[in-house]
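Showing just some of the chains, left in place.
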Amino acid sequence: MNLYDLRDSIDNNDVGKEMYGLIEELYPICRSITGNGARQSLDILKKHIPLTIQEIPTGTQVFDWTVPKEWNIKDACIKNSKGDKVIDFQDSNLHVVNYSVPIRKEMTLAELKDHLHTIPEYPDWIPYRTSYYKETWGFCLSHNQFLKLEDDDYEVLIDSSLKDGHLAYGEYYLSGRNGDEILISCHICHPSLSNDNLSGIAVSTFLAKYLSSLSLKFSYRFLFIPGTIGSITWLSLNESNVSKIKHGLVLACVGDSGRYTYKKSRLGNAEIDRIVMNILKHSGEENKAIDFSPYGYDERQYCSPGFNLPVGCFMRTPYGEYPEYHTSADNLDFVQPGYLAASFSILLSILSVIESNDRYLSLNSKCEPQLGRRGLYDHLGGKAGSKARQLAMLWVLNLSDGNHTLLDISDRSGLDFSLIKNAADSLTDSGLITVMDKR
Amino acid sequence: MNLYDLRDSIDNNDVGKEMYGLIEELYPICRSITGNGARQSLDILKKHIPLTIQEIPTGTQVFDWTVPKEWNIKDACIKNSKGDKVIDFQDSNLHVVNYSVPIRKEMTLAELKDHLHTIPEYPDWIPYRTSYYKETWGFCLSHNQFLKLEDDDYEVLIDSSLKDGHLAYGEYYLSGRNGDEILISCHICHPSLSNDNLSGIAVSTFLAKYLSSLSLKFSYRFLFIPGTIGSITWLSLNESNVSKIKHGLVLACVGDSGRYTYKKSRLGNAEIDRIVMNILKHSGEENKAIDFSPYGYDERQYCSPGFNLPVGCFMRTPYGEYPEYHTSADNLDFVQPGYLAASFSILLSILSVIESNDRYLSLNSKCEPQLGRRGLYDHLGGKAGSKARQLAMLWVLNLSDGNHTLLDISDRSGLDFSLIKNAADSLTDSGLITVMDKR
C-alpha cells in the first residue's frame, strides 16, 4: 500500500476522533522543557508508535546552549489569611509560571503582585508564562481572579524542584527504500494548551502510525522535542547526519478552525515549499503562504544559517495570531476532530507528492505519440474542449524532457498533482514515458 | 520595397475583400485530412501563390504515426420510408462524420440513433465531428432535425471510400537574404468551417502573396497542412532542416470579431513571443497573451519537447472559446473582411519587427552625442516635455551598447517599435550608431 491508497482508504472521521482522544489524554499533564510531564507524555505516545526516548543530562553543551536543570512540580497554591486557596495549581497547571523555583513564604498583596501575570483584555483567561533561563517564580491567573484579591496576607507555595537531571525527547525513525530523510518535528513542552502543542503532537503521532504500515521511498524521522532547546540538542547530537534531511515540516497549531498557513523555509523555494503551496492551492481550502522569519517554532533552528535545511512550518492559525494563543482558552474546545482530520489529510497529500515527485522521459519526444491507438484518447474528434485526464497526459508527454518533475508539470499546467501522477502512471504502463533516477 | 513600405502602401479594405473572396471560394468544398477536398483547395491557392504540393503515400511511417488511408466522399443521405431525404450531404458537408466508412443499409430509428450527433444547446446548428483513426460512420444534424425524426425505417447511404492513397499538403518557400526561416503554418483539413480553418488559409495565402514581391532578410516557409498528421508528417520528412526555423506562427481563427489572442511558444519567452506581445500591446486593440499548453493546433507538434521550436499561435477568439466553434454556425457570416484585414495588418507589423530587430552600437558611448548640431534636436531648449521622436533617439543611443535589440529598446522605453526603428535609421544615417551583425 502506498500513500495514495492510504489517503483514499482512511476514514477521516475516525482518524479525527483518534487524534482528539490522544489530545484529551495528554491535556491535563503539566509539561515543560524538562521533567516528568514530558516523559509521561512520551510514554502515552509509545502506546501508538515505538518511540525511542533519549535522555540528555543537565549540563550537556549543545552549541551555544547548555541543557538546563530538570524541573518538576508537585503542587502550588496561594492561600489567603483564612487559609482558603485563592489560586490552586490543581485547577490549572497554567497557574504557575513554568520553571518557577520552589517557594513557601508569607507576603502582602503588594509583594505578591510583582509575581502575578494576567491578561486584562481577556479577564477570564489565564496566561501561559515561562522563565526557563532566569530563576524566578510567579503565578498566572485570570484578571477577574486578580481583581478579587483583597488586601491581605497571603501564603505562597510552589512545591517544585530544579535539579540536575535530564532533558527527554522522543524520536521515531521509519526506514524507507532510500536513506534520504523527511523530518517531521513537533514540540512537547507546553502544559495544558491544545492547539499550540497537543495538536501537532497528535497529528505527528498518527502520521507516524499510519505511515509505518506503508512501503515508502523516503525514510521518515519524527521528533517529539521541547521547543528551542530540544531542536538545538537534537541538531547538536546529530550534526553529522543532518545532510540526509531532504524535506522537513514543523507541525504546530493544526487543530483550530482557521485557514491553513504555511511558513516557508529560509530557502524560500525549496521543493517542500513548492509542494505545500501546490497542495494547498488545489485543496479548495482557504490558505496563505508566508515567508520565513526567524521568529516562530523550531524551524528557527533547522533554518539557522549553518544548517539552512529545507524545513517549513505547517499550521492553521499561526502562533500569536489568535487571541487564545498561550492562554487557558487554547483548551479542548478550541481544537476539533474535524480540523485535525483535515490537517492530517492535507499532510498525507503533501507526503504523497514528496514520495512520487519524479522526473520522466518521453520516449516519443519528437511530436506527440498517437494516444488513440493505445486506447488513451477519445476516438471521436471535433468536440470542443478536452477531458482533464487527456489534457494531463498531453502535459506529461510535453514536459517529460528530463528537466521537469511531476510537481513542475502540475504547477505549470495548473492541474492537480494526483491527476498528473495518474497520467504519468498510465503513460508509463503504455511504454510512452519512463521514470528517471528511480529511487 | 520592405515590409514597412508594404504595410503603409496596402489598402486594407482591398486585402480584406480579396481574403474574404478566397474564403467564399473554398467554403463549399468537403475537406478532410486526406482526399480530393484538400487537393482541390490547394489548387485554388495555386492561383495566388506558386505552391508546391506534396503527396505522401498511405502507410508512410511518420514518427509514432502512420499516414492513414485516403478518404473520399461523393454523396450521403438518410431517407425515410417514403424515400424523402431527411438528411442530405448536398445541403451541408458537415452532415457526415468526417472519415465515415461507406455504408448503405436500412435500419430502425433506434439503430440509427447510435450514429447521430447533435448539439442540444444550439438546436439549429450542425456539429462537426471526425473519426480519423477508428473506422466507423455517423451523421451530424441539428437538434431540431433530430427531434423531427419519426419512428420509421430509414435507409442510410454514405458513398465514401477509404483506400490506400496519399496525404496532400502545400508548401511555399520564399527565399530571403539569409537561410534562417520563418515558419507560417495553417491547417487545411476542415470542411465548411470559416473561422477555424479558412481564415488561417486566406491570411497565410495573402501574406505569402504580398511578401513574395519584397526584399526580405529571412526566408519564409508557408505550410498548408492537415492538422496534427500534417505537421507530424512535415516534421518527420524535414527533421534535418528544422533547426533553420528561428521564429514561427500557427495561424487560425483570425477572421472573427473577437479580441486577439496570442498563445506563446513552449519556450514562453522566445523572440517571437516578445515580438507579438509588443505589437499587440501597441496595437490599441484588445488582446490577451496566454501561456503554452499542449492542447490546440499544430504548435502541439512544433513545440513537442524533441523540437521545442519558437512557434506560437496567433488567433482572435481561440479554439473552443466561441460557441460557433466546430459547428455549422462558423459560416460565411461569422468571418468578415474587416477582421481578416486587421489580422493581416497586425501580422505584417509582427513580420516587420522580425525583419528589423537588430542590435546597434553607439559610436559615442561616453555621454550623449550632440544631436543639435546634426539637426536631430530642437534648438530652443527649456520647453517642458520632449517629442517622442527625440525621446526615441535618446533611448536608442542609450541602449545601443551591443546588448539590446530594437525590441528590447521598445519594450524598455514603452515606445512603439516603428518609432524606435525610425530613430535607429536616422541615427545610422547620421553616423552616430552602427548596426551589428547585419544579416
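Here are a few things to note about the model shown:
Each chain gets a letter, A and B, in the order it is written, and its residues are counted from 1.
In the analysis below, contacts are C-beta pairs under 8 Å (C-beta built on N, C-alpha and C of every residue); 3 or more make two chains touch, one makes a residue touch a chain.
Model, not experiment: these values are computed from the prediction.
Shown chains number 2; the total number of identical copies in the complete complex of this file is 3.
By definition in this document, only the chains that are shown with their structure count from here on.
One finds 54 Å separating the Cα centroids of chain A and chain B.
Listed in rising order, the residues of chain B touching chain A in the complex are 62-65, 97-98, 127-134, 136, 228, 231-232, 235-236, 239, 266, 291, 293-295, 300-301, 303-308, 319-320, 325-326. By the touch criterion given at the top, residues 362, 364-370, 372-373, 379-386, 391, 394-395, 397-401, 412-413 of chain A touch chain B in their complex.
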